[in-house]
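First, the structure itself, so that you have it in front of you.
A single protein chain has been omitted; all remaining protein chains appear in their positions.
Chain lettering (A and B) follows the sequence in which the chains are written, and residue indices restart at 1 in each chain.
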Amino acid sequence: MKKFTSVSDVSNLQQIIKKALEIKENPLLETDKGKGKTIGLVFLNSSLRTRLSSQIAAQNLGLNILTLNAAQEAWNLEFADGAVMNGDTVEHIKDAIEVLNQYCDIIAVRCFAGMKSKEDDVNESILSQFEQHAKVPVISLESATRHPLQSLADCITITENLGHFDKLSVNRKPKVVLTWAPHIKPIAHAVGNSFAEWMQEMDVEFVIANPEGYDLDKNFTKDVKVIHNQDEALKDADFIYVKNWSSFDDYAAMPEVKENWMLTNEKLTNTNQGKVMHCLPVRRNVELSDEVMDGENSIIYQQAKNRIFSAQAVFSEILDELNS
Amino acid sequence: MKKFTSVSDVSNLQQIIKKALEIKENPLLETDKGKGKTIGLVFLNSSLRTRLSSQIAAQNLGLNILTLNAAQEAWNLEFADGAVMNGDTVEHIKDAIEVLNQYCDIIAVRCFAGMKSKEDDVNESILSQFEQHAKVPVISLESATRHPLQSLADCITITENLGHFDKLSVNRKPKVVLTWAPHIKPIAHAVGNSFAEWMQEMDVEFVIANPEGYDLDKNFTKDVKVIHNQDEALKDADFIYVKNWSSFDDYAAMPEVKENWMLTNEKLTNTNQGKVMHCLPVRRNVELSDEVMDGENSIIYQQAKNRIFSAQAVFSEILDELNS
Partner (left out) sequence: MKKFTSVSDVSNLQQIIKKALEIKENPLLETDKGKGKTIGLVFLNSSLRTRLSSQIAAQNLGLNILTLNAAQEAWNLEFADGAVMNGDTVEHIKDAIEVLNQYCDIIAVRCFAGMKSKEDDVNESILSQFEQHAKVPVISLESATRHPLQSLADCITITENLGHFDKLSVNRKPKVVLTWAPHIKPIAHAVGNSFAEWMQEMDVEFVIANPEGYDLDKNFTKDVKVIHNQDEALKDADFIYVKNWSSFDDYAAMPEVKENWMLTNEKLTNTNQGKVMHCLPVRRNVELSDEVMDGENSIIYQQAKNRIFSAQAVFSEILDELNS
C-alpha cells in the first residue's frame, strides 16, 4: 500500500479485514516492523479516538511517533498557492509538508472540511496539498470528504458481527442502512461518504436513508438506493449506521426536517434485531436515544476499539511497502 | 490494589511508602512490568508535576503512555446523565470513558472541583463517572475532593525526614501542622482534605490551623484538632504544610481574614526547626514568603521529586493486580 486516503488504496478489502482481525488477536505480532521509522501524526482538528488509536497502533508496531497539534503547537498555516503572506498566516502548508518529508517516514493527517466553500471541501483543499507535496506515504486521519480508517474499522466490526446472521440462517445478504440523524449544527459529509464507498465494496445490501434535501454527493453514493423515509429504510435492517450530515446540494445548509429522525428503541423494533453503529462522538438524545446507545444492540464501542486494528493493519501495509 | 482514588485504597500505608523509597533508590527496578500495557493520562485541567511525574513513573515501568489533554485536543464533554445534547457539548463523558476502556489497561484522570456547585464537587461529579463506567483500574491525578498521589508523596517525604527528629531525640510523635495560607481566589479543598485523611493514617500528631469560617469538610478531618490561631498551632511543629483553600461551609466563599496567615521565617521561630511543605504551584509572598520558600527549612522540591515515586509505587501495585 503506497498511501491510504480512500478505499481505492486498498487492493483487497477482505484480506486487510482478515489481517486486522489477526492483529486484534495478537496486537504485538509485529513489534519490530516499524523500528527506526517515524510516523508524524498531524492534527489540524480535534481528535479522541483517532489520536489514541493511531498512537496505540504505531506503538504496537515499534514506530517512533511525532504528534503535532498544528493549531496549538506550531504556526498558523497558509493554504493558498501563490499567496502574498502579509496577513495572519505564518507558514505555508507546502513548507510544513516539506519539513515533515524531512522528518517522517509516514505522514498521517487530520484535516476536516471547512464547511464554508463547497469547492474547497470537494477538492480536498488541504489533503490534496499533502498528496501533492508529500514524498512519503500519506495516511488520512479524516479529510474533508472521507474518513477511511473509520470505514475500515466499520467493515471489521460488521465482519465480526456476521456470525449473528449466520445463526439466524437468513437466506440473504446482511442489510446495512446508513441513516441520517438530527444535529444542531452543520456537520461534514466525510463519514457518510466514506461509509457509502466502503459498503459498496462489501458483500452486503446497502441503502441510505435521509430526509429530502440531504442526499450525499453522488460521486460517493453512486447507484446506492437512497430512501427518504426512515421507517421504510430500517425494515429488516441488520446493521444501522447512525450519522448526521448537512445538505450537500445547498452546501452546509440545514433544511428543516419535519419527522423525528433520532434513532430510538421503538424504531429498532422494525429491524432484524439490527446492530447499531456510530463513529462517535455522538450527541445523545439528539442523534440517538440513551436507550439505544446503552442498549444491547449497540456495537458502537466495539467499533471504537476496532479503530486500533484498522490503523495498525494500514500502518503495517504501508511499512511493508517502505521495507520492500 | 484495584484502584487508587483515596487512602482507603491502600491496604498497608507503611508498606507502600517503603516500596516507593526502594523505587527511589532504583527507579529502573521493574522496567518490564508494564510492557505491552497502556496507561491513559487524561487531563481535564492544567498540570505540571502530576503530568511529568506520572509520565516518568510510567516510562520507568515500561508502560505505553497515552496522554490526552481533553479540553484542547478532544471534544467538549457532557457530564449530565440523560442530557439532551443539543448545546455546546459534543461527547458524553460516559462514551469517552467507554472508549478509554477499549484503549487502556489503566485510566488515570485529573478532574478538579468546579467550585460552583458544592453538591457536584462533594459528590465527585466527574471522578464518580470514571469509577462507575471504567472497566479498568482508575487512578486519581487529583479530583474534586482529594489528591491522593500528592498525599502519598507527602507521606514519603515526611518519612524521609523523620531521621531529623530521631537525632533530636524528642520523646514524642512528630507534630505535623496543616496551615491555611492566603490566596487571591477561591481554591479547592482537595489537597487539604487529602492530606488530612492520610495524616490520620500516619504515626504523627496532626493538627489543622485555619481562620474561622475556613474549616474543612468534617468527613475528611473527622476528629482532628482544628485551631483558629496560627501561632498556637505552629508551636513546636516539626512539619508545616502550607495550603490555601476557600470556605467549605459557605462554599467557595472567601470570608475576610484579619490576621496575616502568610508563612514567614518569623513564624517558623516558634516551631521545632519545622520543615516546610507545599504541593506546588505556590503563590510566593502570598501563601509563604520568598525567604521560607528558598530557605533551608523547605523540603518542597523534595516533595515534588517524590511525586515520581508515589506514582510509580501506585502504578506498580496496580500492575501487580492486572498481572495476577
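Just so we're on the same page, contacts are C-beta pairs under 8 Å (C-beta built on N, C-alpha and C of every residue); 3 or more make two chains touch, one makes a residue touch a chain.
All values derive from a computational prediction rather than experimental measurement.
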Using the document's definition of touch, tell me which of A:K33, A:R49 or A:H92 contacts the absent chain.
A:H92
Out of A:S8, A:T31 or A:Q72, which residue would touch the omitted chain in the full complex?
A:Q72
Which of B:V122, B:V282 or B:L322 sits in contact with the chain that's absent?
B:V282
At which residues does chain B meet the chain that is not included here?
28, 43, 46-49, 51-53, 55-56, 59, 69, 72, 184, 280-286, 290, 293, 301, 304-305, 308
Hidden partner chain, residues of chain A it touches:
36, 38, 40, 64, 66, 68, 72-75, 78, 82-87, 90-92, 95-96, 98-103
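The rule we apply is simple: only the chains that are shown with their structure count from here on.
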Size of the rotation, in steps of 5 degrees, that lays the CA trace of chain A over chain B
120
Whole-Å gap separating chain A and chain B, where each centre is the average of the chain's CA atoms:
40
